[in-house]
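Just below is one structure, and these are the notes that go with it.
In this view, the complex is presented without one of its protein chains, the others remaining in place.
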Amino acid sequence: MVKVGIVGGTGYTGVELLRLLAVHPQVELQVITSRSEAGGAVSALFPNLRGFVDLPFSSPDSASLRQCDLVFFATPNGIAMSMTRELLDAGVRVIDLAADFRFKNAALWEQWYGIPHACPELLAEAVYGLPEMNREQLRDARLVANPGCYPTAVTLGFLPLLEAVVVDGMHLIADAKSGVSGAGRKAEIGYLFCEAGDNMKAYGVAGHRHLPEILQNLALAAGSAPGLTFIPHLTPMIRGIHATLYARLQKEVDLQGLFHSRYKDEPFVDILPAGSLPETRSVRGCNTCRIAVHRPGQGDTVVVLSVIDNLVKGAAGQAVQNMNILFGLEETVGLYNVPLLP
Amino acid sequence: MVKVGIVGGTGYTGVELLRLLAVHPQVELQVITSRSEAGGAVSALFPNLRGFVDLPFSSPDSASLRQCDLVFFATPNGIAMSMTRELLDAGVRVIDLAADFRFKNAALWEQWYGIPHACPELLAEAVYGLPEMNREQLRDARLVANPGCYPTAVTLGFLPLLEAVVVDGMHLIADAKSGVSGAGRKAEIGYLFCEAGDNMKAYGVAGHRHLPEILQNLALAAGSAPGLTFIPHLTPMIRGIHATLYARLQKEVDLQGLFHSRYKDEPFVDILPAGSLPETRSVRGCNTCRIAVHRPGQGDTVVVLSVIDNLVKGAAGQAVQNMNILFGLEETVGLYNVPLLP
Amino acid sequence: MVKVGIVGGTGYTGVELLRLLAVHPQVELQVITSRSEAGGAVSALFPNLRGFVDLPFSSPDSASLRQCDLVFFATPNGIAMSMTRELLDAGVRVIDLAADFRFKNAALWEQWYGIPHACPELLAEAVYGLPEMNREQLRDARLVANPGCYPTAVTLGFLPLLEAVVVDGMHLIADAKSGVSGAGRKAEIGYLFCEAGDNMKAYGVAGHRHLPEILQNLALAAGSAPGLTFIPHLTPMIRGIHATLYARLQKEVDLQGLFHSRYKDEPFVDILPAGSLPETRSVRGCNTCRIAVHRPGQGDTVVVLSVIDNLVKGAAGQAVQNMNILFGLEETVGLYNVPLLP
Partner (left out) sequence: MVKVGIVGGTGYTGVELLRLLAVHPQVELQVITSRSEAGGAVSALFPNLRGFVDLPFSSPDSASLRQCDLVFFATPNGIAMSMTRELLDAGVRVIDLAADFRFKNAALWEQWYGIPHACPELLAEAVYGLPEMNREQLRDARLVANPGCYPTAVTLGFLPLLEAVVVDGMHLIADAKSGVSGAGRKAEIGYLFCEAGDNMKAYGVAGHRHLPEILQNLALAAGSAPGLTFIPHLTPMIRGIHATLYARLQKEVDLQGLFHSRYKDEPFVDILPAGSLPETRSVRGCNTCRIAVHRPGQGDTVVVLSVIDNLVKGAAGQAVQNMNILFGLEETVGLYNVPLLP
């Protein structure tokens, strides 16, 4: 049994992590911290957990966390970096679901997140937790930077094209649509039911924090710095990301074969039959990324459709997948959920 | 392993049954029939089942069904009654998720469903599959009439009050709100996104088929024929029933204690702490009915709030619960799902 | 032309008032105040008003307000009462869309709103702005207390029954369902898209502020204090209230005729044909209350279904209707909007 602690369990990433870990057969949930909710029952805040999670929230307390094998940070950006060093020194492994350890370059972090980095010396060690890119490095990782939701959907969609060098990597376009839970459980006007409901809009056009993260991934895949226009959109649904990716083909290739072959051994990437149109609800509540690849009118533009549940493969599910890899468990254990449809 | 067949797997009840049975550790799915989809892959119709259900739909075929231990009917009303006799004679047990066997009185069936009953002689034998009322009879049942969604939510809410004879049973009111999936997966204008979305309305005010079903249940609980005004409402959500029940108290009673005591051994009825306000999403995807009981202003009107997922405790989940009871399995096996929130 | 000022134009009531007044042919919009948004363009906050409202928000400033013929308060509870005396003294008429002047009894105000009343001496003069009850008094009113949304829908539904003394007034039940805009444009977790979406729940069961307001209305109609159980529900739609009202008949009566006759001269109450089921979307964006009256199974329980747009007849539209009455305009001017469907 892996003894697990969660720091910051009051957001959507936290409750989703609890949903998955509560029934994970090889996890023992030790402690869930929340400064604001300390002392309250987790199930009072999240009534879906009644009968599954009996723990109360406790104050962030390094002693109890140091007794865990693994600590997940489901905190806002900038928290994990202040506590990770101490936990690693105590032999605890860490998976951060925020952005603190996603960049290799501390200056890039500071530019996009506006906070000096508390432990830049750990950035080199941290493994970016996209198993489809970094599975081997993850096996021995002490510190995992769990990817962002958009970066997961977009990277998995572009990866085969860039690795095979069949498209113009300098003019990629990612038009992404996210459900509102991607914004987190924050009391902001813009995410009210009456503001985000029955409405569609783009945001972050001038520069979204996930842009440099995606670029870092794509550069690794392509072997050189790519060019990407990334336009995220707020969509009136609760969960789900639908990324529609556009690239210009530079050589003839069997696209369907390329994608199948790249992901044939991946338990959580599902390449759909040619002509398919993935729906976000087809992955609601599950850790799978479903991808279809198209070439409209047999022209030179390839269109990749990539869907994930932003809270699962885009956050908590991927974190559990990373945990399974870190601790040598079967990679799919605890993640064998049938998506909820309708 | 229970060898299971499903007749009519193309509706929401069918796909939900498949979601639950696909990962049930003691079930072997043998056959899924659909006249309209025969030959097609189940996962082509329901993309959430990709990787979980490999069976194709087959034509309704008594030979393959006769080799099952249990056949679920997830068909429109009036189908099960034409095939049940033959299956029972072949030693197959039957759980009907439609209404064919819910009434003890064939005339009542004919009045409300407008079709002569094909096997009225089986009505006496059929056990109404609400385990909280009929668990003992279910253990040996050959034929189970799985309850309707509204009847489940309303009956469980009124049951303690009527059994304890503490309210005026002649003037009960059930104001129920259902998600749109309760109408099934039918191509009808009224259930389009643009008709049912961002809208609320009552329906069936002049008489809904679930009214006599509820009355039959309440009469058994009360020991005499009750009076009920039942007003269902179509609510712009996908899953969930919220039943708000009103009754006039006729004697002093510890309401909270009464409900706790009635359901203390029930694995799928959760009595919430005093003052609670259950939400439908707190049971999304799970088999639990959550109930809160209130007495506003300490007056003589008791208000019971009862929520279920209409497709789980109101249909497929309850059917699996009944299957578990019929075959002597642990009652909760395969139903230990954490509700999806948000 | 009526010179109009609005205090507090940043909530949903404010923007709705602006939507209606911007195209009202006999209104000249003079000033819109907002402490938090002062200096900003109204249309920057509410992009639907681009091209219709060119005014900026200004600081609350009694000088500019004193030059108006009429000031609307679209503020939180407790603001209007601190500014009304000065405006009335300057000859400005006031319509308060909040609750400050709804109760005749200052103690009742303090009990439910938890703030001492700043000008209890004005409560007797204030006219409760439900034209269907108080049209004559409104003609000469200086100060109008615009009704709450639930009180409007519920009062209009019960009024004919209580005035005609045909039901048991001591055991009335109002089961009301409101869209989320009823909660206002407030940054609170509970009204986020991911909290209120795809979900239904009751709230305020222990006592909602609209309960004493409804009781005050019903007492006037009935001639004596009634008894009411009022259970509001949060419904995943943006606009709309659906009130389902239950009462016990005490004498035979032609219900359809009673309702028709009570409201035959009312421009904004529409009694539907017998057997109708009103939908909230049938009044989306308009000032009409649509009502259907039923007697299920010809029993002794009468069921009234009453729908309004909570932001129009339940707030801003009714305020404009009151303005029209106060200033001797045609009552329907500026309110002749066709509801938006779908």
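The chains carry the letters A, B and C, assigned in the order they are written, with residues numbered from 1 in each.
Assume a residue touches a chain if its C-beta (ideal position, glycine included) is under 8 Å from a C-beta of that chain, and two chains touch if they have at least 3 such contacts.
Everything quoted here is computed from the prediction, not taken from an experiment.
Chemist: Per the definition of touch given earlier, which of A:Lys177, A:Arg209 or A:Arg262 contacts the omitted chain?
Modeler: A:Lys177
Chemist: Which residue, C:Asp69, C:Asp100, C:Glu132 or C:Asp198, contacts the hidden chain when the whole complex is considered?
Modeler: C:Asp198
Chemist: From the list B:Gln30, B:Ser181 or B:Thr288, pick the residue that touches the absent chain.
Modeler: B:Ser181
Chemist: In terms of residues, what is the contact footprint of the unshown chain on subunit A?
Modeler: Its contact residues with the unshown chain are 171, 173, 175, 177, 179, 194-195, 197-203, 205-207, 227, 229-231, 233, 235-240, 242, 244, 246, 248, 275, 277-281, 284, 294, 296-297, 299, 301, 303, 305, 307, 342.
Chemist: Give me the subunit C residues in contact with the hidden chain, please.
Modeler: Residues of subunit C in touch with the missing chain: 12, 15, 19, 22-23, 46-52, 181, 185, 197-198, 238-239, 270, 278-279, 281-286, 288, 290, 336, 338-342.
Chemist: Suppose we count only contacts with the excluded chain; which residues of subunit B make the list?
Modeler: Residue positions of subunit B that touch the missing chain: 12, 179-181, 185-189, 191-198, 236, 238.
The working rule: only the chains that are shown with their structure count from here on.
Chemist: Mind having a look at which chain is the central one, using mean CA positions?
Modeler: Chain closest to the assembly's C-alpha mean: B.
Chemist: How would you label the subunit B and subunit C contact, same or different, if same means the shared numbers make up over half of all numbers there?
Modeler: Counting shared over all numbers used gives more than one half: same.
Chemist: Find the geometric centre of each of subunit A and subunit C from their Cα atoms only, then give the gap between the two centres in Å, rounded to an integer.
Modeler: 45
Chemist: For subunit A versus subunit B, what separation do you get between their C-alpha means, in angstrom?
Modeler: 37
Chemist: Going through subunit A residue by residue, note those that touch at least 2 other chains and give them in order.
Modeler: 12, 181, 185, 197-198, 238
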